[in-house]
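Got a structure for you, questions after.
With one protein chain held back, the other chains of the complex are shown just where they sit.
What follows is chain A.
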């Protein structure tokens, strides 16, 4: 007899290198020599799509991976180097049909005009499955790659100092401006701007193209975009949040926030903060999904996943540290946990597979069926766009005259 139907949850995976454990690349089924190939990424995303997941995220940064905050750590025993995440997403888009694609874009040094058209184009090449996860860069080393500004070197333990808070505010204010420009540019063409009117010889109705005239402290952008409004109207904007300023960015600007609660109580308090900021920002009636991030080690038999984690920790020479909670166990145990955490008001989960492809395959082939048995997850894709999968309507254009 089926139990009471829990609210369905959304499920995503975060793809990064060989997985989220630093020693994952040494596992027997790992393909560390292929991380810089298209085949590697298309295989992973195809597997995620087989599991009917809402979307994948693809990590990125403008500097080498490092266990230190300010500079490369010089380690030779971990995966270092990566490809541009937006281009990885574009490369896999034509090979998939339903799954959402959310690459990371660093907003601190890049041009909002370029990123706006890149994500709009990702939406075209995926026919409506694009999103972008915006990320700030507070690293002095990454600033030096651009040579246009200096970033004060603030140690992670000093982020609560006056200097640290000022840096965070500056970075996240800029990120908020950046998302505003992305969104205005996506709307800068009305949906029916292209008219191809042979009688008057006009290809576009120029009254349906709009200057966005954004002026901020870090950049000003005139517009309109060179790329017409993308299929979803507004591709999905996501951000990872740990504390005050990032939570405000999620509440003010994003469609999806990734958060890192330690437990259900922590999840409730994070949600309360985001919902309150959301109301202050006048977005109380808009859907902002809050997904909890979890690093997952999954194996079919009890105890195996924990033993595997211990083995990987030993290989790396240290216990895994993560901003997100770490889960070890079976797919059934994880399904129970997710359904329980769903009761806090979290609408979904972004799972970080500890090792690829192992933990991804455990998610798609074992966790998903467990969730389906609990009536907590879809059994077929119900929409063709990422907004559709997330239950977000296609938004009206802010510049279109309302009739």
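In this section, a contact is a pair of C-beta atoms (placed from the backbone, for glycine too) under 8 Å apart; a residue touches a chain by one contact, two chains touch by 3 or more; residues count from 1.
Please note the rule applied: contacts and distances are computed from a predicted model.
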item	value
Complex member absent from the view - protein name from UniProt, among "Endospore germination permease", "D-alanine--poly(Phosphoribitol) ligase subunit 2", "ABC transporter domain-containing protein" or "NtaA/DmoA family FMN-dependent monooxygenase"	"NtaA/DmoA family FMN-dependent monooxygenase"
Residue among A:55, A:172 or A:189 touching the omitted chain	A:189
Sole contact to the chain not displayed, among A:69, A:242, A:275 or A:315	A:315
Candidates A:98, A:117, A:248 or A:342 - the one touching the absent chain	A:117
Chain not shown: contacting residue from A:74, A:152, A:303 or A:391	A:74
Missing-partner contacts on chain A, residue numbers	23, 25-28, 30, 32-33, 36-38, 42, 61-64, 72, 74-84, 86-88, 90-95, 109-111, 113-114, 117-118, 120-122, 124-125, 127, 141-142, 144-148, 189, 194, 196, 198, 201-206, 209, 218-224, 226-228, 315
